[in-house]
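Here it is: the structure, laid out below.
The complex appears here without one of its protein chains, the remainder shown in place.
And then chain A:
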Amino acid sequence: MATISVQGQDLVVEMNGLDKLWSLKSKLTIPLAHVRGATVDPGILGEPKGIRAPGTHLPGVITAGTFHQDGEKVFWAVRDALKAVVVELADEHYTRLVVEVDDPRAVVAMVEQATSR
């Protein structure tokens, strides 16, 4: 589980509890100008994820860490697919973040509001 918030001109993604350990990241800070959008997407967990390095992947249990696929780097931190949110980035280390949040719809609304200002 992650907590996503808007702090000033940044989108801040903080891993909660042990997810820090599985994903080997505790916090990601991304300028809002580099955020292209956010989408509720439970189905993405069923997609091929590419090569994991580094991180933790126990299919059906947890997908966490950095995955490489088709030249894209995707950060994952998801246990419960129903709560997965996809955040698309530009000009960042990661092409995309796929993270589990408590309230996906609220997070998407918050990101859309913050990026369309």
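Keep this in mind: contacts are C-beta pairs under 8 Å (C-beta built on N, C-alpha and C of every residue); 3 or more make two chains touch, one makes a residue touch a chain; residues count from 1.
In this section, contacts and distances are computed from a predicted model.
**Student:** The hidden chain: which UniProt name fits, "Catalase", "Transcriptional regulator, TetR family", "AAA family ATPase" or "Amino acid ABC transporter ATP-binding protein"?
**Tutor:** Matching "Catalase", "Transcriptional regulator, TetR family", "AAA family ATPase" or "Amino acid ABC transporter ATP-binding protein" to the record, the invisible chain is "Transcriptional regulator, TetR family".
**Student:** For the full complex, which residue in A:M1, A:L32 or A:V86 touches the chain that was left out?
**Tutor:** Counting the whole complex, the residue in contact with the absent chain is A:V86.
**Student:** Can you name the residues of chain A that touch the chain not displayed here?
**Tutor:** Output for chain A: 36-44, 47, 69-70, 72, 86, 88, 95-96, 108-109, 112, 116.
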